[in-house]
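Structure, as structure tokens:
Of the protein chains in this complex, one is absent; all others appear in place.
Per-chain residue numbering starts at 1, and chain names A, B and C are given in the order in which the chains are listed.
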Amino acid sequence: MHKLKPTTALGADKPQIDQFDGLEIAERPDFALASLAARQGAEAQCAELAKAHLGFDLPAAGQGHLADPHSGFWMGADQWMISAPQASHEDLAAALKTAVGDAGSVSEQTDGWCRFDLSGPGLKAVVERLCNADLTSMALGDARRVRLEHLGCFIWCLDPGQAVAILGPRSSAASLHHALVGAALSAL
Amino acid sequence: MNQINRLAGGQINRAKELSFRFDGRSFKGYEGDTLASALLANGERLMGRSFKYHRPRGVLTAGSEEPNALVELRQGNRQEPNTRATVAELFEGLEASAQNAWPSLRFDAMAVNDRFSNFLTAGFYYKTFMWPKPFWEKVYEPIIRKAAGLGSISFEEDPDLYDKGFLHCDLLIIGAGPTGLAAALTAGRSGARVILADEDFRMGGRLNAETLALGDASGSDWAAEALAELASLDNVRLMTRTTVIGAFDHGIYGAVERVQDHLPQAIADKPRQILWRIYSRKAMLCAGAMERPIAFADNDRPGVMLASAVRSYVNRWAAAPAQEIAIFTNNDDGHRTAADLIARGVKVPAVIDVRADAPAVVGAELLAGAEVIGTEGRLGLTSVTVRLANGQTRKIKCGALAVSGGWNPNLHLTCHQRGRPQWNAELAAFVPGPDLPSGMTVAGAANGQLSTARALAGGATGAIAALDDLGISASAIDVPQAEDAPIALKPFWHVQGGKSRAWVDLQNDVTVKDVKLAHQENFVSVEHLKRYTTLGMATDQGKTSNMLGLAVMAELTGKSIPETGTTIFRPPYTPVPMGTMAGRATGKHFHPTRKTPSHHWAEEQGAVFTEVGDWLRAQWFPRQGETHWRQSVDREVLQTRKSVGVCDVTTLGKIDVQGKDAATFLNKVYANAFAKLPVGKVRYGLMLREDGIAYDDGTAARLAEDHFVVTTTTANAVLAYRNMEFARQCLFPDLDVQLISTTEAWAQYAVAGPNARKLLEKVVDADVDISNEGFPFMACGEITVCGGLRARLFRISFSGELAYEIAVPTRYGDALVRALMEAGEEFEVTPYGTEALGVMRIEKGHAAGNELNGTTTALNLGLGRMVSKKKDCIGNTLSEREGLSDESGLRLVGFKPVSATEPVTAGAHLMNASGEISASTDQGYITSACFSPNLGCSIGIGFLKDGANRLGEVLRAANPLEGSTVEVEVVSAHFIDPEGERLRA
Amino acid sequence: MFKKYALRVLFGKFVRLPNSVVLWGLVACLGSLSVLVVFLSKSGAVPALLSCFSMGAINEGAMAYSGLRIIKEALSGHKGWKPAWRDPEPKGHYDIVIVGGGGHGLATAYYLASRYQTARVAVLEKGWIGGGNVGRNTTIVRSNYLLDGNQSFYNLSLRMWEDLEQDLNYNAMVSQRGILNLVHTDAQRDAARRRGNAMILAGDDAELLDTDGVRELYPFLNFENARFPIKGGLLHRRGGTVRHDAVAWGYARGADRRGVDIIQNCEVTGFKIESGKCLGVETTRGFIGAGKVGVAVAGSSSRVMQKAGLRLPLESHVLQAFVSEGLKPVIPGVITYGAGHFYCSQSDKGGLVFGGDIDMYNTYAQRGNLPVVEDVLESGISLIPALGRVRLLRSWGGIMDMSMDGSPFIDRTPIDGLYFNGGWCYGGFKATPASGLCFAHLMATDTPHEVARAYRLDRFRSGHMIDEKGQGAQPNLH
Partner (left out) sequence: MMIDHPLLGLRDAQEFTYLGDASLIDRPDWQAENAQEAFHDYLYLRDNPAGEHRELWFHETGDRSWLVVTRNTLTHEITKVELARDVARARGRSK
């Protein structure tokens, strides 16, 4: 095992957790991410192989799937984001590539993003200060790409109306975190 | 004299008495008061001064359309100019001061302007102040600027927070009067998602200001009941203190919620105001109507008010504007006012009704067919002079005059997408036209349905219709019985004759005379009228003046009002604090801050950071004893070239390009060829715009037959990705290629210098061969480091030294830089920042942002040969245009000062050694310059006409901006190791 | 410190008098003048006096505008003011017809009549004159250009602004308050230096300020808490503002006085073109024949020229502009943020006049959307945090003829007798005098004016772009 010690997106060795009256904001460094894009003409084959490996159908536009170990959501035309626990899937991308072979293009995305999970009854009040995602229209697993404090982020429904994951560009983790905390302080 | 004009009753909380100060004096009021109602209750009518003539002014209205009663609210860094006393909620300790008056509100020296009003007519300033020529800017204008303006600011940073938010609904209802409430009840009960927004702090609109009954309840009680039900529905959101300021495309509305303006102290972390972006599927405008004044001589004295405002103050706020209130009207509303006043025990000396056939009044004298032709009272109305039907005049003593000239529907939002109102002769007013913003309907008074009964019905049926369009079925609610008075109005705009001026726009001091002058000078189009006289340009946006001005102009032109024109309204509906429109993204948080993986480590090293786009990058790393940045940068450069240096280059854009056609695709987007690039190799690539201009450069590394990693400049990462997606989706849709940005996923470091290999050998795993043979210049590969961590290694060099770039997943970036520095200790490795990076690339003559300035071609950059003529690629065809392929055009070359101590300056223009220094003799310009510690002098690169053929020539680098001209020698841009032996070592 | 600053801006740079003196100075000068006139009118000397005091417009005699004229009119009930321009019926034929009664069209007509002695000229306006961009811009004039091809043109234009009022006998309130373009990075400073040098070499003025230099002029900018620190600025002292409407009216009045027919509410519906020559225009008020037709219709360029079968290298976009409620003096000059979309000045009336970037999509609707408003204000408050409580009063939109390289066209068209003036992007206002003069020159002499040679319609064919911003063939980025 290599000797390099990881840091979280916020630059610490432990994830940041913030509590508010009605909301918890938790930094989640413990997920591996990989993007999967179907090759032209191999879309069906890619879907088949991916399903065999992941255990679920590649989600339709705007939708996603939550399960253990693999979860995923639709990211763009013929393109998905796949997620799995980092501890067990450090090599998520490699494994996924092996599974889909020439039917798909896979890129490691684990550290392209930072992830904050927002949960609690105050969720709606806070999200409506952050972005134009309409929580009431989001079902379990649904994911939207939104503009949040000038950042392109994914908002991923973990528990309708109760919990979402927000994935943002890792380099801007501190700015994203500041926005989340600011909105929570303001709205709750 | 405590609240001498306070009446009984009203919707104020007498249990909560509040103290406040206005214009340096202390007063008392109650919770539920506005500043205006509290001042009236205290017998204060004088509240402001007009813009131009500094005439004493009192409150005209009871709403946001107020043109007169503007004050500076609060103190210090929260000082707020031009606040309307009519909408400022009273709070304990409120401090307000008069504005645009000196030395005091009661005695304003500038009121002398009024004496000279005859010289200061509309547009007088266009006709004078031209002589003597220099006087305009040196004398006249400074005086005018000083005299102009209204309130003043503190010049200190606004300490408050502002927020933004996003809401979604099926139906947005704008205005919570009878119409809006009926609509909200209808829609709310249907289960639709409803937002009901009202600018007031108490919903109910006119129901709170009138004594009308709805069914067997009073209007305000019915409103309270309706609101209680609405509050109990989860699908309904009630937004008080929320002004819908704009109707934008496709059902998007802007709304401003005043969260804390009514609180004495700001609550930490909470916003003062919130700008909501409301995404609505349908919207109903239920904004009611605004009463309009009548123009007559001296109609601007404190005490002259709109009749509806008088009713609001008396009924809602239990504040009588005066002990004796006369009424001047052209419609039955005036009579309603009389009845309300009499009922509250306020004396009504006379009802002056321009209609000869005016209905009788109980409890007050009716002067039918009479007109007010003058008023008296310096700081407040004492009497009005009336011309009776029989032609005689009579003076009537009164402290206030309630004026009603009819009603204008509040159709402002219907115009926000350039929709034009229509004339309605019955109302003598404009009503919403056919071309409304998509998804919007209008109901109630805003739609010309002025009676309460019609308002209620309009709201209910309007909501049903709107929801029906959405496939939501709502059932009719039982609307209560309410007055359904017909419109009884005689169009009447201004009293003819009268010695003194009659005001049309009170705040901007536009009088009937000014409108006449505009007409005389052919400024007859409404837009000309407005711009020439400033009619309607005041902070009330013409809400109380535009119609009047239009009517007067119509009389003068002999045309009808609709023929004369309409005025349309633009956002915002009422003025909005600039801070509110800005929200949170200001100051340090104006843009997100992107930090590199080594950021924390660099902070530990005491690095100085610089902004590169949204990135923060280490600029240099000062060491003990270094007192000037140049010392640090020189050391970093020398040490890197002598031994080895490490630099975080993560910010370069990285794009994963995969697919069996990946190579074909890169052939299209790069000017040079990539099809034959072997796996395991990197190639420098130049990207052109379709117009043939070079816009970005970088490298593409082939990790597999069907997998490239493309790097772009930091600045163009987003643009390059967008352009590549355009090529992929729009130009070459059948190529099998997939793109995704991996910029953030990998931490990447340059390790440069003679000892770079030795250093890396200690970091990469044993089985990785990075010898010159095993891993030659421009090699690349996927390897492992530090005991098995996946990494990518590229042997590329920006510095011109033996160099590698090594990348690991970002979370390990911090650990990797520490590992590299540790491994480098024996070589005295130095971290280097963007300055040293810049110096070394200039020493090598590599183009960067300053050279890729959007006007330079590959030819200019000396890379003409890279543009392949054998294949199609973006930009190659148009790069061959005559203007871009001039053989003696600009070429990138280097410059050295003739005398080594002189500076070479970026931005200097190149002139021949002799001859004049001017634009016409311009030979080019220096793009980048620095001090080269290796050459011991400052050097530069830049573009020179026919540069390639002028090596050795001496030129002058002219920098008149900073008063210097330096002799420079034209040299090759490759100052160091032109053969490139070092990087192949 | 702020109070001290406030005082300084209050009284302006040159006048440092206590409040009352300024006030009574104004009173005294008006007062004494009126006394003088009353006295002189008895002695019958008024007409003579008026004509010799009528400020460089002697030719207009007693019709001329002047301080004395105002006093005279004031004392005689303002009966003597004549229409600023007539509303004549269109004639059947003119030597030159200008399509577009905006700043450029009216200026062209004025210079045709005043400098090129063109006898019969008409300006056709579909609505009311001055209703387009000349009445919708943010009133800035400047000559701070980088590229050959632009420099001499804007240099001339700014010099013409400096003499405009005396030339027109109309106070357009030309006010050279100075324009400051801020820089926030070293690369921006390098670019500013290159530009500043280019300006000086072309005969314009420029100064490179450091942070303290900026602080001296604008102490209340965000120096302490900025995301992108202010590292200096390029100051162009001769730049400033002009009362935009007055420019249109002044040119209209001047042209009208010289016999130009200004025809409002007359929309051009087509061109009469026979064997490659333009013979006149079809309008909503009938056919109007013309020896030459010049089109200067800014945002409507494509729609109008399409009637002549021409496609242009430009797109129409909306630029929003904003004004705040009136304030006592805050901002003495014009200031432009270098790290976001915001520029601001203060009108003589007291409103802050500001703007930012265009809405980005093609449009002919004179209105914008919310994102740009928010973007402009984010930038504005980030630069000037003291404006947080100042209220935005009004917003509006103007349609910009955004060209493919950000630079304009003043050129013949492939159709004989049809000329085109456009592509001004959002820089049209400051160009008004030179644009009018050069367009007049081109139409009168059939040769391009020397300072406008580069503004050819076919420059993209030959690859001679004039791209100040280096954005390439994407109009909305210029």
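Heads up, the rule we're going with is that a residue touches a chain if its C-beta (ideal position, glycine included) is under 8 Å from a C-beta of that chain, and two chains touch if they have at least 3 such contacts.
This is a predicted model, so every value here is computed, not measured.
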Visible chains in contact with the missing one: A, B, C
From B:L731, B:V898, B:L935 or B:A985, residue that would touch the chain that is not displayed: B:L731
Which of B:L878, B:L892, B:I926 or B:I941 contacts the chain that the document leaves out: B:L878
Hidden partner chain, residues of chain C it touches: 300, 302-303, 306, 311-316, 360-365, 369, 371, 404, 460-461, 473-476
Chain B residues touching the omitted chain (full complex): 248-252, 279, 417, 438, 661, 664, 690-691, 718, 722, 725-726, 729-735, 872, 876-878, 880-881
Chain A residues that touch the omitted chain in the full complex: 61-62, 74-77, 79, 132, 144-147, 152
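One rule holds in what follows: only the chains that are shown with their structure count from here on.
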Chain pair with more C-beta contacts, A-B versus B-C: B-C
Centre distance in Å when chain A and chain B are each reduced to the mean of their C-alpha atoms: 32
Where chain B touches two or more other chains at once, by residue number: 164, 277, 585, 589, 591, 593
Two or more partner chains touched - positions in chain A: none
Contact footprint of chain C on chain B as seen in their complex: 51, 78-82, 102, 109-110, 112, 116, 118-119, 121, 124-131, 133, 136-139, 141-158, 160, 162, 164, 246, 248-249, 252, 254, 275, 277, 416-418, 517, 520-523, 525, 527-528, 531-532, 534, 538-539, 541, 570-572, 575-579, 581-583, 585-591, 593, 610-612, 689-693, 695, 849-850, 853-855, 878, 881-885, 905-909, 917-919, 922, 925, 927-928, 958-962
For the chain B and chain A complex, residues of the former touching the latter: 161, 163-168, 193, 269-271, 274, 277, 279, 584-585, 589, 591-596, 599-600, 614-615, 650, 656, 658-660, 706-707, 734-736, 738, 740-747, 784-790, 808-816, 819
Touching residues on chain A, where the partner in the complex is chain B: 1-9, 11, 29, 35, 37, 39-41, 78-79, 91, 102, 105-113, 128-134, 136-137, 149-151, 169-176, 178-179, 182-183, 185-186
